[in-house]
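To start, the structure itself, in structure tokens.
One protein chain is absent from this view; the other protein chains keep their places.
Each chain carries a letter (A, B and C) given by its place in the written order, and its residues are counted from 1.
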Amino acid sequence: MIAVLKAGTNSEQRESLIKWFESMGLSTYVSVGEYHTIIGLIGDTSKVDVGLLESLSIIESVKRITEPYKKANRKFHEEATVVDVGGVKIGGGNFQIIAGPCSVETRDQILGIAESVRASGASILRGGAFKPRTSPYDFQGLHAEGIELMLEAKKHTGLPIISEIMNLNHLELFMDVDIVQIGARNMQNFDLLKAVGRTNKPVLLKRGLANTLKELLMSAEYIMAEGNENVILCERGIRTFENHTRNTLDLSAVPALHELTHLPVVVDPSHATGISRFVESMAAAAAAAGADGLMIEVHNDPPRALSDGAQSVTPEQFGVIAAKVRKVREAMGL
Amino acid sequence: MIAVLKAGTNSEQRESLIKWFESMGLSTYVSVGEYHTIIGLIGDTSKVDVGLLESLSIIESVKRITEPYKKANRKFHEEATVVDVGGVKIGGGNFQIIAGPCSVETRDQILGIAESVRASGASILRGGAFKPRTSPYDFQGLHAEGIELMLEAKKHTGLPIISEIMNLNHLELFMDVDIVQIGARNMQNFDLLKAVGRTNKPVLLKRGLANTLKELLMSAEYIMAEGNENVILCERGIRTFENHTRNTLDLSAVPALHELTHLPVVVDPSHATGISRFVESMAAAAAAAGADGLMIEVHNDPPRALSDGAQSVTPEQFGVIAAKVRKVREAMGL
Amino acid sequence: MIAVLKAGTNSEQRESLIKWFESMGLSTYVSVGEYHTIIGLIGDTSKVDVGLLESLSIIESVKRITEPYKKANRKFHEEATVVDVGGVKIGGGNFQIIAGPCSVETRDQILGIAESVRASGASILRGGAFKPRTSPYDFQGLHAEGIELMLEAKKHTGLPIISEIMNLNHLELFMDVDIVQIGARNMQNFDLLKAVGRTNKPVLLKRGLANTLKELLMSAEYIMAEGNENVILCERGIRTFENHTRNTLDLSAVPALHELTHLPVVVDPSHATGISRFVESMAAAAAAAGADGLMIEVHNDPPRALSDGAQSVTPEQFGVIAAKVRKVREAMGL
Partner (left out) sequence: MIAVLKAGTNSEQRESLIKWFESMGLSTYVSVGEYHTIIGLIGDTSKVDVGLLESLSIIESVKRITEPYKKANRKFHEEATVVDVGGVKIGGGNFQIIAGPCSVETRDQILGIAESVRASGASILRGGAFKPRTSPYDFQGLHAEGIELMLEAKKHTGLPIISEIMNLNHLELFMDVDIVQIGARNMQNFDLLKAVGRTNKPVLLKRGLANTLKELLMSAEYIMAEGNENVILCERGIRTFENHTRNTLDLSAVPALHELTHLPVVVDPSHATGISRFVESMAAAAAAAGADGLMIEVHNDPPRALSDGAQSVTPEQFGVIAAKVRKVREAMGL
């Protein structure tokens, strides 16, 4: 960490600041320039509050050199992490498509969709049992029954399953779920992150709708710091001024995350756009950008889906998308 | 709700759509224009999924006329709600200043600050025991001990207290806390909203950093739908492209919320700016804008605060701010 | 256009409003519902000020049904426009790569880059002579001399050329330039738009960094309304809260614009990301998303480029990118 002191700082102020740094166990080195004095801090600066330093009257600005995330940081773990999801591998060159309905609605619905997406190339089944809805009056999911139906679909098709958790008291229900999903709205629900961090279950962590890549990695760090390193990151669109799509898909997050972290990165074009007509082009674009996987909403009868029908593709459309995605990966030499 | 059909829609498609609406218990009326056909929907449209409708191939666009929040809506509850916090009233012309440290750190600290902010005009004491921190390696609060110290400060000073809850399993600890705070990161942690909704405790609900006013009101609705109507809204800055301040304080939210809802609205200039030097001007501006209260971070020794020292003012500075705020309210005839 | 009246509006107010609409030459139809009255407006509503209507005390809300752009609108012009750039076609299935340096610097530089990008598959040469720089102290381009050097490169290689115009008084200098570029900062410099609209030269119009797709199309409409329909749109990243890249590339703009308009859409991954390492993946993603072309910055010696070196790829890297882009288009069946 580097602290730049304002012009006109006297040596007494400087000494007092240096003593304070040393009281935190940090070594310092000082370069006095014509206009500014720079103090470099060596040691574990992860506990230094940048905002506080910047607020001191003698400080011009502060720059953190080392990112405050450790376990998720590619600098300290060069090799790509491969997450094993019930025998299906994701990351490090292994590409997977997660598909299924937004919400589990009925036994027939989930079994039917599971069969058809497996046939078209999905390797993991998604289905929501607990649904975070903006309105308290919207359908909130089948809860425990939904998880039961997902497990039945898993047994029938052999596909590993993923479902979203919203409440740390529900962890037990997810015992046989293969990937626990943390939704965008809970990306900084730290108690929930810690709770899934204390399991050894793969976790798919969605980026919050107004969170930076660094904050996403800090949330991954919450999970990993508890001992669970099976984290999959998911880009699903961010909130911007533009509203022609539900969110703005930030595809450059894919190559950027691959530089910053060793964790696998999947893309959810369904939530990112909110419009089923755009899922094919954005799925293909995500594959071209180097994503390690996709998560796509598929519904047998989108106009009658109980949630997010607007962004669901039919099983037939999913088949076309999956085929194009495979070809794009080949074209890119992936 | 109004649905506009695309040009070229034939009468069969139209009939089929109308039947579908009627199957949801809605009445319809149809206006056929030169270029567009418009279908108006009458009845309880709160369950109609706008996104889904918009995705249908024959639909041009959809417009919701009635807001999907009911209990928080000023249309159905003209009079301003006054929330009673241990005898201190907020809303409907009653203005209160909440002050105190970001985190409770020690007995001496919280008792000292409590005394001094009471003397300068604060009527409610804030202090965090559970702290949502971006990094798992940052100070996370004193937890149960922090709540104990807050209760002791309450006893000493007579000030009602507010503290943030992050985990629904902690509700019992908050039994004697006067206002339960839901932080910005948990604004859409719906299980937590429902849990506090099942108490009758005043809840201060902070706007999420990328949430619209409508989403804030839908989250208030989650609490109110469970039976608890003692909700106080809090504007604390939103995330934008600009980073000269930590967040961008959206002060026009104050008059806008006063139109949309009957609930009281307070402003937190400390988190909004993240810079203690700007707290005075933004506190005064919020008062001029008609806020029902302020929440200001005060610390006896900001450079040594364990969290958010950069945005904390000293008790002396707080006294000056509180005095100016009172004068501005008088100037505005409030 | 639909105007929804507030509950409680009396018939006199309604009549007065209707008369006002009729004074603007509009026909109206009225539907009186239980809670709301809806007035539909038929005729040329492009002159009705939505903001003003919404501000009237008896109006609940207003919805525009017809987009206010006509000539750029796909509804009135189903077939994709193909723009002919000195014999090179773009749009309607014709895909082109524009490549070259950010700024023209020297004769050797521009001739050398022109040769090498042509060899690797570029079909149009870019090069800036007038540079919009945030700081007045930065390199501002070679001006007339830069245009001369571009024309020389055109003669040598046969490639049509594109260069940015910043001042309507410079139009004469661009007489032999094949595409005139309007930069993001000038997207709403309406006098400049009108000036290029009075030529018959192809215009590449870049999306402003905080402009919606509708505003982009309204700016295209400014050019087209003057008689010039040779407009190419360019997505080059928007400004958001995220700063891991210079801007956030909004790739869903590609399929969305293809629905809204018949004009060709190209993508500039160099300005969008600002980081040369990300250009390959974003160029491939843009091709997968269905863009009609790409604009890529290429420099023989990026670290010594006088502007935007950080985002320039070398001619060798460009060759690899162009080859992958072609393969991705094949994979997508484009």
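Just so it is clear, a residue touches a chain if its C-beta (ideal position, glycine included) is under 8 Å from a C-beta of that chain, and two chains touch if they have at least 3 such contacts.
This one's a predicted model, so the numbers in the text were calculated from it and none came from an experiment.
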Partners of the unshown chain among those that are drawn: A, B, C
Touching residue (missing chain; options C:E15, C:D108 or C:D138): C:D138
Omitted-chain contact residue, chosen from B:E115, B:E152 or B:D250: B:D250
Option from C:F174, C:Y222 or C:F318 whose C-beta touches the chain left out: C:Y222
Residues of chain B (touch criterion as defined above) contacting the omitted chain: 210, 212-214, 238, 240-245, 248-256, 259, 272-273, 277-278, 281-282, 284-290, 324, 327-328, 330-333
Interface residues of chain A (partner: the chain not displayed): 2, 4, 29, 31, 33-36, 38, 40, 42, 60-61, 63, 65-66, 75, 210, 239-241, 243
Footprint left on chain C by the chain that the document does not show: 20, 46-47, 49, 51-56, 68-69, 132-138, 166-169, 185-186, 188-191, 194, 208-210, 215, 218, 221-222, 225, 239, 246, 274-277, 302-303, 305, 307-311
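Keep this in mind: only the chains that are shown with their structure count from here on.
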Distance-to-centre winner among chains (Cα means, whole assembly as reference): A
Centre-of-Cα separation between chain C and chain B, whole angstrom: 38
Centre-to-centre distance between chain B and chain A (centres being mean Cα positions), rounded to whole Å: 26
Rounded Å distance between chain A and chain C, as computed from the means of their C-alpha atoms: 31
Numbers and ranges of chain A residues touching at least 2 other chains: 210, 277
